[in-house]
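Some notes on the structure that comes next.
Here the complex is missing a single protein chain, while all its other protein chains stay put.
Note that the chains take the letters A, B, C, D and E in the order they are written out, and that residue 1 is the start of every chain.
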């Protein structure tokens, strides 16, 4: 019970801050947290990246192996994206197969990579109709202080950039870097009190889980959108969020270029 | 609590009616509800039928694809029957894999089709020991006002009658109608207060779930029986039910002939 | 509630006995219960054994079939050990897939057989890299009066001794006895009140679930150990238990030789 | 293929039985320590073990019925009970058998005496032959008596098959595989008399008249099995008396 | 391969529609007896059935919220609804669609009126075409009205696609498969006016400007569908009045 009251007090505080045009951690509404990207830390993976977005931490590993292509794309590699919100990362995560939140997260990250055509899948055909490279992107949440999605999307593309196709291990020629040709970036905002808060922290999402994620490619095209949460989105907020997401993604993309 | 009392009052009413030789919906004990059969309504299925038995509605779809034969029947097609009591169809159905009621329903329908040899499975051999046609019969309950089983069995045979084997899609010759050579009909009765009520509605089964299903073929042979429910069946009631089921199945079979 | 009190009284009694240097069933601390081994009772299995260890009963069946070898052991047969603590065997066992206790039991039995190299797996290669014999050891608990593990391990090796490789059924030559070349024996003790009780019965394990299982081969080598249960094991007790296990295993191995 | 097998020669079946003969049956009650009641039973090559726990507290609690006991029945096959290893765990066939078997027993158990309780019946098929569901029901029935569960009478089960036009009692594997029909029955027996039908299933193809004959044949078989069930129970009680 | 298909010829789509035209739509409310509200809906080749149960007691109990109703939504595809038989049971796609659809409806349902209750929405896709999630939402919305669930307005859903550089309303299968983008929308409509966006997803590649145009096109389509939803509800009530 005391916990509930405390949580309510906290919520009220966050909300009153927002109404006053402020955020609890002192950031501006359109300001991201500090971003750190470390790649290659899991030697056994073909590629990997640890992303810290403030206190939020996500580890993404990429594994590859030969497999059968889809019948309708016989000459293309295949991306399989999976996310696990393991109970280590938050007091509210539970052991077990991915729930709707984990599935949604994985699918939104997947769409950004897929629709931006970030990976040149045609270069991952080994034998047309028979054998192509499968790319397993596994997203492992380590610490959830809000906005796991942007951290995961960032981790995924960073890990792909870091991936070496293990051709030698499977005796199909020389290893080569995974052909990555675009840098999709997901930017999630919280829509609350008629405001748009970019990169929300957990305290802020306790007020309302009104998310809008917009993923853009290197040419500012929009490649994926996900409105997530039970709320009504005013049209003009949507347009504002697009502008904001394009602008923020450009900043984040610069960090990726340095990886 | 009020719900419980209401249900009890209702049960008492149904029971007293039965004792008086009457049914709550005015039917005679040996009278089926109105039957409507529409076939071919799901164009993407190889065959389909929507059956209405009074307010009870079941949709049955048939899909076919080539597959491996069973080792002990290398020259015969294979029937796989599945039923889902989806939560849309009744306040008591729950999401999840088929429970014992759904499994029993599917298996009893399956036995009627199988044992009457309604489908000429030998004509569904593509290459002996290698490839035969698989027939998936999927029973989808839409509205359960009692006696889903007879509606499902009727839907299954009607959908099979309506099925075109999709040989062209799989590049194994010309499409042809599924060879159906018998019309098994399941007739379910409720055995209660020493009476036999054919085609029971939900209100009646609230009194007792004492079912007896007898499936007969076009020559009045019995091809499947299922006593379902925790009750003791007097021998003479069993014999009465057989006579009744044969008689009623003949009536229903006439409707099937018109499909 | 009364059940709880009764259980407590019983526990106190068992404990006071142990403190007095006695066991509730009159055995010495280092004395096994009476062992009965019947083999070949399941004709449909390739090998089988029913083991009674006092009131504890376990049935082990062995089935064999050809299958693919592991890539890193292309010329060796494969052992798959599974245990089911079916609810028939104890009021505390529940239906469902094996829980951690059943998995641990199967894995400890498996290790004893595997590490003692009891089965000559190289003689179970049918075609190198393509086809080898799979040995399924299924442990079926029938009555758990304590120490299911030792009974299971004993049943497993007895059933293997009794196994005929069904080569004829699969048309790959003549049947032949499974090549068994060692007799691993697991001995489990209960470590309680600074005492070591070999082959504990259920009443005794109600005091504490402090198990130590030591499996030895025919040459008194230790091939598997499992400390099971939440307790701290003094070093000297460990050494005592090793001596005891070697001594007891020799006795049990004699019974096996007579099977 | 099935034409080549000849299942009845000179009025005798493959194993030498006459059409109205049962397979050898062996019943032993009270063979397990943990269970409140138990029974080991062989019927032809079927080898089954039944255990009864209860009346006991329902687990999980929310399943409890405040007006009567709930009855559960689990028919389960050991992987090694059949020619080709069976994957452990319930399949659709086991689920259906468990359901109709439970319903048969439930119809004679005096459930109203034990509100909020469960009576759990577990039957393991250690070796399977044709008619394993009937063997299991017969064993479960004895185990229930052994557990002292109040019942209106006893359940006795046996199947009839139609084989090459002939009705045969208690079919074995080949008759089940190549026969024209299989009809498992269970009867409610009270005071040594068959009262009514507790389980009835059928698949195959028979005429109305054949069905009536099948009932008569099954009843004959059931009465013989009933005697063996009685004997097994009596023997258990005698042994207990002697032991006391 | 996809280059060879020509999806727009002379300004017309494969099925003859103009870019801003909807597929034929058929809506019928109150088609099921058991459900508290129901709706059968066709949208192109989509055939979907929606049922609403509730407000009712939450099962299992521990999910109940003492301050408001919980809303559940299950999007489920029948195995025969698609070209290649789909294994029954939820896949990842269904789970995501169920989530965003539930959230869309939840945002206008007056949940606070029914503490400790559940409002359960089940939608079965009997035949699937492109846009099955939008068809299901439209059906669910009508079923909710039919069930008398208090809402702030209504939800109406439609998708826009980008195909060969052209934005098209309510894409069909081929446009979905070979198009450059797919953008499903759902709008909150109150007093006959679109108020805000209740569902929005997108995958593909569009410019900011195209996105704004897509919203306008979707709004146009939604208003047409909204009229059909209204008609279906009115018709149901008229029928009921006549019957009384």
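Here, a contact is a pair of C-beta atoms (placed from the backbone, for glycine too) under 8 Å apart; a residue touches a chain by one contact, two chains touch by 3 or more.
Not measured: the values here are computed from a predicted model.
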Task: Shown chains touched by the chain that is not drawn here - done: A, C
Task: Contacting the left-out chain in the complete assembly, out of C:27, C:131, C:227 or C:250 - done: C:227
Task: Selected residue (touches chain absent from view) among A:38, A:90 or A:206 - done: A:90
Open item on the list: Which parts of subunit A face the unshown chain closely enough to count as touching?
Closed with: 41-45, 48, 55, 57, 59, 61-63, 65, 82, 84, 86-91, 94-95, 97, 136, 138, 140, 142-145
Open item on the list: For review purposes, identify every residue of subunit C that touches the missing chain, sorted by number.
Closed with: 100, 103-104, 106-107, 111, 114-116, 212, 217, 220-235, 238-239, 242-243, 246
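The criterion applied here is as follows: only the chains that are shown with their structure count from here on.
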- [ ] Please identify each chain that touches subunit B as well as subunit E.
- [x] none
TODO: If we define chain centres by averaging CA atoms, which chain lands farthest from subunit D? Would you check?
DONE: A
Task: Longest centre-to-centre distance from subunit C, chain (CA-based) - done: E
Task: Inter-chain centre distance, subunit D versus subunit E - centres from mean C-alpha coordinates, in Å - done: 52
Open item on the list: Centroid from C-alpha atoms only, then distance subunit A to subunit E, rounded to Å. What do you get?
Closed with: 27
Task: Distance from subunit B to subunit A - Cα centre to Cα centre, in angstrom - done: 49
TODO: Classify the chain contact graph as line, ring, star, complete or other.
DONE: line
